[in-house]
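Just one protein chain is left out here, and the rest sit where they should.
Residue numbering begins at 1 within each chain, and the chains themselves are lettered A, B and C in the order written.
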Amino acid sequence: MAKNTSENGKKLAILTSGGDSSGMNACIRTAVRSAMNKGYEVYGVRHGYVGLMNDDIFQMQYSSVSNCVHTGGTILRTGRTDEFKKISVQKEAAKNLTKRGVNNLIVIGGDGSFRGIEDLHQNTPLNVIGVPGTIDNDMGYTDYTIGFDTACNTVLDAMLKLRDTITSHDRIMILEVMGRHCGDIALKTAVAGGAEYVIVPEAPADVDAIAASVKKGFDKGKTSTIIVLAEGRNDLKDELREKVKQATGRTVNHVALSYIQRGGTPSMFDRVLASRMASRAVELIECGQSGRVVGVRGSDIIDMNVIEALACEKKFDDRLYALATSISK
Amino acid sequence: MAKNTSENGKKLAILTSGGDSSGMNACIRTAVRSAMNKGYEVYGVRHGYVGLMNDDIFQMQYSSVSNCVHTGGTILRTGRTDEFKKISVQKEAAKNLTKRGVNNLIVIGGDGSFRGIEDLHQNTPLNVIGVPGTIDNDMGYTDYTIGFDTACNTVLDAMLKLRDTITSHDRIMILEVMGRHCGDIALKTAVAGGAEYVIVPEAPADVDAIAASVKKGFDKGKTSTIIVLAEGRNDLKDELREKVKQATGRTVNHVALSYIQRGGTPSMFDRVLASRMASRAVELIECGQSGRVVGVRGSDIIDMNVIEALACEKKFDDRLYALATSISK
Amino acid sequence: MAKNTSENGKKLAILTSGGDSSGMNACIRTAVRSAMNKGYEVYGVRHGYVGLMNDDIFQMQYSSVSNCVHTGGTILRTGRTDEFKKISVQKEAAKNLTKRGVNNLIVIGGDGSFRGIEDLHQNTPLNVIGVPGTIDNDMGYTDYTIGFDTACNTVLDAMLKLRDTITSHDRIMILEVMGRHCGDIALKTAVAGGAEYVIVPEAPADVDAIAASVKKGFDKGKTSTIIVLAEGRNDLKDELREKVKQATGRTVNHVALSYIQRGGTPSMFDRVLASRMASRAVELIECGQSGRVVGVRGSDIIDMNVIEALACEKKFDDRLYALATSISK
Partner (left out) sequence: MAKNTSENGKKLAILTSGGDSSGMNACIRTAVRSAMNKGYEVYGVRHGYVGLMNDDIFQMQYSSVSNCVHTGGTILRTGRTDEFKKISVQKEAAKNLTKRGVNNLIVIGGDGSFRGIEDLHQNTPLNVIGVPGTIDNDMGYTDYTIGFDTACNTVLDAMLKLRDTITSHDRIMILEVMGRHCGDIALKTAVAGGAEYVIVPEAPADVDAIAASVKKGFDKGKTSTIIVLAEGRNDLKDELREKVKQATGRTVNHVALSYIQRGGTPSMFDRVLASRMASRAVELIECGQSGRVVGVRGSDIIDMNVIEALACEKKFDDRLYALATSISK
């Protein structure tokens, strides 16, 4: 798998790609400093693959990552582009590193960004290693992605505030959370927040049954109800709102947390996870590996082939889902 | 102004009405305990004027308000109704208090709720005192309403999170905040959050000029821009989004904080304000006053006639607005 | 291992024992509701084993655990007593459950509390299951205890505030955190907070070397330094303070976070962990198990014999410690 060892030029570049997530900076920080401790010159690429194409690259120092471990977003900034799918573009972009003698690249991002890792690995001389950074937790090969834990805590904070209002007004709230095709944010925040219902892409949703159950809850004395709706099922939003309103005769509010879930000071969990993953990524670079991505399984940091990683099906926690739906009615 | 002294039956009821706001519970707590310390029996009315109509009334104890000083929402819950505009309804509702020997009522709420104070004062035997509770800060007779400070801090917290994402992506964010016809939340959070632009109902907005200015900012090196949009001007949302997008060629996101601004642990400012106002309200009851509302001007707790209070024009802080628009570009 | 099945009287009691930790209420909530869903009558024991001795026991309802999932501390309250080490006391205490027909007990607490589990299992007819609740994360058989994640996040929040002051004043801060004989809180918060040094019971500390290194850091331009000191090595506090002060000529502040680390709204991680563990505990009860404790290894909820669990040596994360000490100087 190794294409060239790092002996012939200890230089390493780092970029973040796709949606930002909290903890990316902790990851960058550890990667930069671990690599420098091992004798690497380290380069930052701004705006993800866009900056790689545009030669927006700068040398980083130990102090470049001071005072960022606690910050959200990404100090390297990020970007999205379809151009990078072209092999010719990849080859030209890689030259912006190789012309500096840089043969190694760490990419922090989600599954879209990971496809670029395989492309660069196949089509260019670069050794490329990936680290999973996205709040969605939608990557099957790793238990957690960087930013997920922080996003969930942000959702819980919002849920607590919303509960004040809906309890005061005897209302129902549909709280829409992120996660694209993955229901993890919805499921974990529903369990942790004591939400009465949760609708995720991974399980069937019976809107009529929910509406009837919400009514029953109010009949039995409930003074508020929260329905957590995963982004991946927001096609149900209007139907849900209408049917619950009809069943209960109560006001049904809808709040989409939107981008508020993305940023903010990362949690301990995300910062430590990010640091551990970054450390492994640098070790892989040091061993001359390429086309591999770092993950966490249980308490172990793992790494695997990026193609295999992308092929891993994301498992849904059916037991937790069953628990969620059984204890909050 | 006094209709009867409290000598003939030291009994007092409390209700919260309209939108909930953080600090209402601190207000209820101080009112209940101050009144009990002065020898009153205290009653809670649930769901505002709705509960007054429906006889949803219970006696409160010292311990009824334990562990609520730090909570958002209202433990008495709240309600809205148009029925209460009818004099006959008011008279019947008042009987639910007078039949218990309760001649005094403290109402915590916004301007809609304050009209009910005047109605009850005019049309029933009740002595009624008002305390301003609403996040909107839209009442001209008082510098602050209970809940405004907390709501602003919540907006700032969200703005900080959003800044992470838009800086990472070089984006523009239109952040829509509450306040109905009042721009106070928008103005203060724009100043405090370092938002580049703020649009309020109290000042003209030139969308074309803003779009051109945002473009200029990015041309000069800005990496993100936040435009705080007061609810009272959300008619401009689509035009603003479109024109800024056209001018800059960048992604323009829109986030409405919605109900997240309402609840949550009240700030020190709101809790102390609420306690001081509640204390004055009970003193006014003790003096046999009615048809008066409590407020704060500068550092002084004041009280005035409810009709006069409702007639006070809300002043907009032009100097702060000028400051906001001059230091963040 | 099973002593009697739950068939002969589906009744279950719950208690919390030892130091409180955030997430205990989420655990109680899921245990109560899961058990009731399985047909159990559920009883709460107040003040831990003290309440078991004093017959401070009450029946719980579904609503007994409403609105507590987001709260710190324990709604069952907790206690400590040495009396409970006596077999005669254990036997008498158990009768307070058996006289109600309750043969099952879930104990949430730390290692001191777990010894009571084995005692009750051996010396009384009760089926007893344990769940690990302590911020210290000092139990070798489980990767995480309930409350640890929240405590770490609280420490990080404090560290961020302290960094403002010491950076403004070019100072050094010794930040003392909890954990008794376990350095996990210190280690993880040091990594996550970017603390320059961390001293834990599990690794040797060279105070002279630290003092010299801190001086070197300031010489090279650092404007602040944080040394995280685990409770288990606070014997070094005075020596450390004195030597760093002498080496650098700067003010060295010491802050012990103390009880602030204990309470507060639990994190998502702790709430979900607590719910999953509670669910398993009820399943074990349902299977007639006794003398077993629930834990988490990797992403799996596990259970094992309490004696074996107490005998597991707590492993220290040497790799993370090495990382911590290599990237923050």
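One rule holds in what follows: a residue touches a chain if its C-beta (ideal position, glycine included) is under 8 Å from a C-beta of that chain, and two chains touch if they have at least 3 such contacts.
These numbers were taken from a predicted model, which means no experiment stands behind them.
The hidden chain, counted over the whole complex, makes contact with B, C.
Across the entire complex, the residue among C:163, C:188, C:243 or C:292 in touch with the chain not shown is C:163. Set against the missing chain, the residues B:39, B:204, B:249 or B:298 yield one that touches it, B:298. When the whole complex is considered, the residue among B:10, B:29 or B:292 that touches the unshown chain is B:29.
Touching the omitted chain from chain B are residues 26, 29-30, 33-34, 37, 63, 69-70, 143, 149, 152-153, 156, 160, 188-189, 191-194, 221, 265, 267-269, 271-272, 275-276, 279, 297-300, 319-320, 323, 326-328. Residues touching the missing chain, restricted to chain C, are 16, 20, 22, 47, 71-74, 77-79, 154, 158, 160-170, 173, 223, 253, 255, 257-260, 262-264 (touch as defined at the top).
We adopt the following convention: only the chains that are shown with their structure count from here on.
In terms of which chains touch, the assembly is arranged as an unbranched chain of neighbours. Taking the mean Cα position of each chain as its centre, B sits at the greatest distance from chain C.
Our note on geometry: chain A versus chain B, Cα centroid distance of 37 Å, whole angstroms. Annotation for chain B: no residues touch two or more other chains.
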